[in-house]
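I have a structure I would like to understand better, so I am pasting it below and will then ask my questions one at a time.
The complex is shown incomplete by one protein chain, all other protein chains being positioned as in the whole.
Labels A, B, C, D, E and F are assigned to the chains in the order they are written; within every chain, residues are numbered from 1.
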Amino acid sequence: MRVEFLLDVLKPHQPDSYIVAQELMKIEGVNKVRVRVDELDQKTASLHIKVQGYDLSLDDISEGLAKLNCALHSVDEVICEEGGAIEE
Amino acid sequence: MRVEFLLDVLKPHQPDSYIVAQELMKIEGVNKVRVRVDELDQKTASLHIKVQGYDLSLDDISEGLAKLNCALHSVDEVICEEGGAIEE
Amino acid sequence: MRVEFLLDVLKPHQPDSYIVAQELMKIEGVNKVRVRVDELDQKTASLHIKVQGYDLSLDDISEGLAKLNCALHSVDEVICEEGGAIEE
Amino acid sequence: MRVEFLLDVLKPHQPDSYIVAQELMKIEGVNKVRVRVDELDQKTASLHIKVQGYDLSLDDISEGLAKLNCALHSVDEVICEEGGAIEE
Amino acid sequence: MRVEFLLDVLKPHQPDSYIVAQELMKIEGVNKVRVRVDELDQKTASLHIKVQGYDLSLDDISEGLAKLNCALHSVDEVICEEGGAIEE
Amino acid sequence: MRVEFLLDVLKPHQPDSYIVAQELMKIEGVNKVRVRVDELDQKTASLHIKVQGYDLSLDDISEGLAKLNCALHSVDEVICEEGGAIEE
Partner (left out) sequence: MRVEFLLDVLKPHQPDSYIVAQELMKIEGVNKVRVRVDELDQKTASLHIKVQGYDLSLDDISEGLAKLNCALHSVDEVICEEGGAIEE
């Protein structure tokens, strides 16, 4: 099943967004990540992260973010669609 | 017959949107679900849910949502189109 | 001749929009119906209905709506185009 | 030569827009008509009519409209393009 | 060389826009003309005319307009692109 | 290397925009030019010029504009992309 999440995430200034994107790409099933900086505060950055892939686990993503000291605030959108990685 | 619904749904904080999407995907004929969080209140979330598939039953969807403690408020749009799952 | 109507329709709360769409799909020549709820009043819903098909009869559609206790208020747009169901 | 007109037309309440569209489709060279209701007054409707086809005569269209008690107010846009009905 | 002009033109009420478009189509190299009425005054109409074709002469177009009692006010846009009529 | 410039240019009333476009097309590597008039003053016109091509020299373009009594004010956008004229 193809899955797409739009996530609202809080990130400290370190690690940078590219490291966050690269770490999310390592999670099973993930094949595309877009990290967009929404707001920059003194110590944190508020991010809109889109994660696309197949048969994704929201727990894996949440844990992956936690390891990077990022907090998953909310899931703003979920798309599920029939079809496996092979059909693509 | 290809069918598409745009639904206005009220959801308690638990289960999360991904579980709602996954459960709706199990309903007969459904092949795509998009759950978008419209508004977050203290105890509930207001959702815009798009459900796509073939020969869908609105009762099945309404019951599926009820089992997840979600209430189907209104059907904002319905699209029906000739064609079966095979033609796609 | 391919025909497309955009209709302004008044509907009581029952039957629901899906039943309206399904009944319109049974009319000769109709191959796609989109029912969008424009406004919800206490006893009625104002609908924008798009009906697509071939060699459609506006009388058939108006009668079909009347049987469902719906009133055809106005025809907001009509598209006619050469071509039969076979060319599609 | 492919031709497209965007016309501003005044119509009494009868005949309805579908009859106007069907009559315009009978004019030589016309292969697509879109009638959009712009404004509804007590006795008349103001229409935006798009007529597409090949080697169209504006006089034929104006006369066709007059027979339906419609008045051609203005031609808002004209597109001419090389190419005959066969190339399409 | 493919060429496209966007012209600002002043036209008396006669000839009508369709005659202007048809006359411009007769100019060497022109293969598409779009005449859009921008503003209607008591004695004149302000037009936005797009002329497309190959190896066009702006003098030919300006003279063609003058013969129709139209005045070329300004050239708002010019596009030039490698390629001849044959490649299209 | 495919290159695209968006240039801000000041032009006296003579030469006209079409001559500017035609002269820019003669510069080595240029295959498309769009000249858009942004503002007309008493003695000058402010232009937005897009120049597309392969392995372009900004000096050639600046000199070409100077010969036409046009002044290159600023480069608002540059796009570079791998690929030669042959791949296109």
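As a convention for this text, a contact is a pair of C-beta atoms (placed from the backbone, for glycine too) under 8 Å apart; a residue touches a chain by one contact, two chains touch by 3 or more.
It should be emphasised that the depicted structure is a prediction, and the values quoted were computed from it without experimental measurement.
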*Check the options A:Leu10, A:Met25 or A:Ala71 and report the residue that touches the missing chain.*
A:Met25
*State which residues belonging to chain F touch the missing partner chain.*
1, 3, 5, 58, 74-82
*Please identify, in ascending order, the residues of chain A that touch the omitted chain?*
16-18, 20-22, 24-25, 31-37, 40
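Methods note: only the chains that are shown with their structure count from here on.
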*asked:* Taking contact as defined at the start, I'd like the list of chains shared as neighbours by chain A and chain D.
replied: none
_Apart from chain B, how do the chains cluster through contacts, with nothing moved?_
A | C, D, E, F
*Since chain E and chain F are copies that touch, just let me know if over half of their interface numbering is common to both, same, or not, different.*
different
_Fitting chain A to chain E on CA atoms, where both chains share a sequence, rotation angle to nearest 5 degrees_ = 155
*Rounded to the nearest whole Å, what is the centre-to-centre distance of chain B and chain D, using the mean of the C-alpha atoms as each centre?*
42
*Touching two or more other chains - residue numbers and ranges from chain B*: none
*Draw the chains as dots and join the ones that touch; what shape do you get: line, ring, star, complete or other?*
line
*Between which chains is there touch?*
A-B, B-C, C-D, D-E, E-F
